[in-house]
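Below are the structure tokens for one structure; questions will follow.
The other protein chains are all here in position, but one chain of the complex has been omitted.
Letters are used for the chains, namely A and B, taken in the order the chains are written, and counting of residues starts over at 1 for each.
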Amino acid sequence: MSEAAAIPAPAVVGRIRPVWRRPLAIAGAVIALMWLVVAIFAPLIAPYDPLAQTFTALQPPSLDHPFGTDELGRDVLSRVIYGARVSIPLALLLVFLAATIGGVLGAIAGYFRGLADGTVMRVTDLVFAFPAIILAMVVTAVLGRGLRNAVLAIVIVAWPAYARVVRGLVLSIGDSEYVQSARLLGVSSRKTLFRDVLPNVAGPVLVLATLDLGTAILLLAGLSFLGLGAQPPDPEWGSMVATGTQYFEQWWIGTFPGLAIFTAVVAFNFLGDSLRDFFDPTSAGADRGR
Amino acid sequence: MSALLEVEGLRVRLPTRQGPVTVVDGVDYEVQPAEVFGVAGESGSGKTMSVLALLGLLPPGGAADGHARFGGRDLLRLRRSELRTVCGRDIGIVFQDPMTSLHPMLSIGQQLGEPLRIHLKLSRSAAKRQSAELLDAVRIPDPESALRAFPHQFSGGMRQRVAIAIALAGNPSLLIADEPTTALDVTVQAGIIRLLDRLRRERGLSVILITHDLGVMSSIADRISVFYAGRVVESADRKALVTRPRHPYTRALIDSLPHPEAPADTPLVPIRGMPPAAGAFPSGCTFHPRCGYAVASCTTDVPPLVREGERLLACPVDPLRQ
Partner (left out) sequence: MSVLELEEVDVTYERRDHVKLKAVVGASLSVDRGQIVGLVGESGCGKSSLARAAVGLVAPSAGRVRFEGQDVSALTRRARPRALTRLQLVFQNPYSSLNPRRKVGDQIADGLPHGTGGRAGRARVGELLERVGLSPGAAERFPSQFSGGQRQRIAIARALAADPSLIVLDEPLASLDASAQAQVANLLVELSRELSLGLLLISHDLAIVRHTADVVSVMYLGRIVETGPTREVWVAPLHPYTEALIAAVPRSDGAGTMPDALPGEVPDPARPPTGCRFHPRCPHRFARCPEEEPVLEAAFTARAVACWLPRDAVPTPPSGRAHTPGAPATNESPSSSSHEGVMPAHKGGTA
């Protein structure tokens, strides 16, 4: 008695909107893409050399200098554009490192359990006990100032979240019935790890990473604001905002870099939220019927 | 004697990714006072949706047509506020899963008290007394302390009894029970079946009992309607339907179930194929692809539900008539 497979009853849905009808996702994607383009093509887009101190200092925004000039006579617009070259790629690198390190450690913890699990978990507990910015400050204080150490510091602060997520998934999928069935059929547990568990890990990690991009940019800017990250004369949004606080009357010096930080962070957050809804429609953000 | 509930031409449409689908396609039935009315059918037959439509509990985007006359009013035409009153007071509902149908954070007393104070306008002390009486009616031991307890302190069977007590709080004339015993062990199920039977006799309560379990239905229902793919295919009193089914689906369903009272080697005859999914109902008689007696007209003509004495039958071919 052969049967053709039938598609089971279509699930009753409220209104799951396809990607192209979600305004937040589109806005996020567009802005994020824009910053990426800016970062890549900065030399072609920026009107002036960001380090050139050739202009009249402290000029308000004008046609020549849409974002005005700063205290050393540099064009703020060019500096904001080149700032993207610092923040965006570093944030991407940073998140990639944190996700990889955290993911591997989390997978080891979940797979081997026992001592490995306990050790990794206690270390993550330790890191979580500190506010991110404080810990990052401590690390840069120890290692010295500069962008490279700032990146390192933030990686140290960021990896535990990935370890937790991946460990949780390795444990729960490892205990799932289809993995147990495979094990009973003779498949080794290492094979099930790579074949069944890890593909399911990609989604949540991607969501976390996208949301983390915003945090990374913010942390980087924060460290630079405190003088621990980017050093003068590098154009970095956070240090530009720091300068802006000393020149309050010349509002354009701090506001435009600040807006850059804001838009970039918000864009990645929107993107991350939409990705999360896409992967897990049961989460609170999804617009769905009963 | 006029019917307590008269459903006529009920149609229910639900939104899906592929557009609206009809899950209930023209259903008629009547429930008399003090009667247990069984609604039998497999998943996807529309039995639950037809009842949710009466109570205004369809998922967002769902729509219902037809008439449902109850107490001189049409349930499908009532405003939300009026429907809420009717549902709290004149119609009680019990759902399948006692784990999720009770509020986990409110005490039993609070959950029972709510309908009593809102619908019967009882004072706090009167509500407390009445709550204890209700718990006693469903045979919860030590009602006074039970009122202070929380759902997680009770077993599944006890929770279902509490759910029934809450459903009876407004002193309804109709109780709708959707798979009330499916999640329960068989010995616990037996207790609930007996409880429903006693409540029906003591209070003159009518019960719409929705279940896929023909055994449960056969113990307690007075009349049974069989649903298939959104329509009623046969409706008769219990004994007649179970011992002399006339619709090929009813017959096939009975043959595919294990019967405890039949000899052990009676074969289980599965119904070939699968119940159709909503939105993909076959044309004509929806059962025709799986029916051993189908003829050409079955693929094109929708069989009307025809009254024959005490029985309603939707099968013009009627191959099983004695």
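Brief remarks follow.
By our rule, a residue touches a chain if its C-beta (ideal position, glycine included) is under 8 Å from a C-beta of that chain, and two chains touch if they have at least 3 such contacts.
For clarity, every value in this text was computed on a predicted model and none was experimentally measured.
Between the chain not shown and the residues B:77, B:129, B:152 or B:201, the one that touches is B:201.
Contact residues of subunit B toward the unshown chain are 42-43, 139-142, 155-158, 185-195, 197-198, 201-202, 212-220, 238-243, 253-254, 256-261, 264, 266-271, 273-275. Where subunit A meets the missing chain, the touching residues are 1-8, 176-190, 195-196, 199-200.
We adopt the following convention: only the chains that are shown with their structure count from here on.
In this assembly, the C-alpha centroid of subunit A lies 52 Å from the C-alpha centroid of subunit B.
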